[in-house]
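The complex appears here minus one protein chain, its other protein chains still in place.
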């Protein structure tokens, strides 16, 4: 399956993400999940960025938290709400909100 | 200070507990915090039980979750709401809800 | 005639949020969904408990005695009574030191025929592949 | 004349819950508490950001542009404007890779005189010892 | 053009879950999709009328009304609403109230479902 996973939190309270093994996966960082795109904890980038999934972060949610979209990790593509709609309809079949 | 710390969750979302170093500390496990009193994860009891604090778990919240108060770790004293009131007034001066 | 299959995945323990209960009440609502559909069309729901979500399945939850509301356990039983497929991840039960003797297995006392299905995580992955939509709680 | 000192400890990032904002709005309310007290009695509030709570202090939060509500940053500034002591844990700022150039430091543009106090965690411990009651957010 | 069903189970103020759901619904409508929004659990807060607009709190009545004019279909879980003291008489105009099977019915012919649980 082609799965778009929404990560909405910085401190994850579930272990689901690492267990999902769809044929194609996108991780869309939204809400406090956008901290994964830029905050380094003890010098280390979030382990989510090591994923082989395609990585996206919502521009509006980055800005809301004071994160300049220009400063996110180069693996992460900054997207708008409109882009998220297109990703959901064109690139993935199912969604998971963790 | 004498501090009564209420731990209300199983998956902790803050690191505060390990940093508190009051002269006297009690940890009162309530709500989903009571899982710390009995659930072993991968065979290991919760690290909260290694604390040198006095440990309590709320009877009503254990029972609500299907945990027999007789089966909690021997380091943990099972208490009622009334006992919690007495602990707060007689044994501690300040409280922290994590 | 068409069927839309939904997979409900419960990843968190109950009582902190009502979501695990709402997963079951919404899945049970598949029994009456035909009022919104054409003849012979249907929506079916499978429910899986994974991760800390398996803690919802511990038996003898005394929520009604202590807090005057129905336990998550009673919702699991209602789901079985409505013939839902309810999967519980075997590895996660083991991870949290539990066995089948610790959890709800059926709703026999209410006249239910279904048992919960304690299965390897792989089976839950397979279920997720088969569903049209997934709902994570 | 008596003073009751309250310590507000913010341990979580904002926007997932409104608690960090409510910590600041409640602390600011110390300005008008005298209507409930005898003459010369007072309640004072110190606020400390620790752990992931320090993420609340990142500057240039564009919540108003994107979601049409005030940012947590603006609440921190209001707190400074009301002359609250606002502590930010230095070790936690460093832990999350931030320095003073990344955070709100003052509310100068609004006419405030106070600066935030970036301090070692030890100072926050000392503050907690001095307070009569603690409120963790 | 397709159909998107969004289910939002989390609360209005503080968590930005409903804010997110409303913005995503708007973006999908703008692209010509049909959008159903189901609110359940604490998310039913969205359906209560006469929420005061303060700049410190999310205020979604206005954007929701605008989106309903563009075709957004909003339905609240009746039992979840009643349990919270939200009745027919104080429901935002245009918001429907049904039992939980409505959400499943909406997913039947949805091309995509985004279920926002996570609390």
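Chains here go by letter, A, B, C, D and E, matching the order in which they are written, and residues are numbered from 1 within each.
Here is the rule we use: a residue touches a chain if its C-beta (ideal position, glycine included) is under 8 Å from a C-beta of that chain, and two chains touch if they have at least 3 such contacts.
Owing to the predicted nature of the structure, the values given are computational and were not obtained by experimental measurement.
Trainee: In the intact complex, which of the depicted chains does the undisplayed chain touch?
Mentor: Spelled out, the missing chain touches these shown chains: B, C, D, E.
Trainee: State which residues belonging to chain E touch the missing partner chain.
Mentor: Listed in rising order, the touching residues are 11-14, 41-42, 45, 48-52, 54, 56-57, 59, 79-80, 82-85, 87, 90, 119.
Trainee: I need the residue numbers on chain C that touch the omitted chain, in ascending order.
Mentor: 15-19, 21, 25, 64, 67-70, 75
Trainee: Even though one chain is hidden, which residues of chain B still touch it in the full complex?
Mentor: Output for chain B: 6, 8-9, 30-31, 60-61, 64, 80-82, 84-86, 88-89, 93-95, 97-98.
One rule holds for everything that comes next: only the chains that are shown with their structure count from here on.
Trainee: Just to be sure I understand the contacts, which chains border both chain B and chain A?
Mentor: Chains in contact with chain A as well as chain B: C, D.
Trainee: What's the fewest number of moves from chain B to chain C, given that each move must go to a chain touching the current one?
Mentor: The distance in steps between these two chains is 1.
Trainee: Ranking chain pairs by contacts, what comes out on top?
Mentor: C-E
Trainee: With centres defined by CA atoms only, which chain is the most remote from chain B?
Mentor: Farthest chain from chain B, going by C-alpha centroids: E.
Trainee: Go ahead and note the Å separation of the Cα centroids belonging to chain D and chain E.
Mentor: One centre to the other, that is 33 Å.
Trainee: Averaged over CA atoms, how far is the centre of chain C from the centre of chain D? Could you give it in whole Å?
Mentor: 43
Trainee: In angstrom, rounded to a whole number, how far apart do the mean CA points of chain A and chain C lie?
Mentor: It comes to 28 Å between the two C-alpha centres.
Trainee: Going by the contact rule already set, what residues in chain B reach two or more other chains?
Mentor: In chain B, residues 11, 13 touch at least two other chains, as defined above.
Trainee: Two or more other chains touching the same residue: where does that happen in chain E?
Mentor: Residues 15-16, 23, 112-113, 115, 117-118 of chain E each touch two or more of the other chains.
Trainee: Between which chains does touch occur?
Mentor: Listed by label, chains in contact pair as A-B, A-C, A-D, A-E, B-C, B-D, C-E, D-E.
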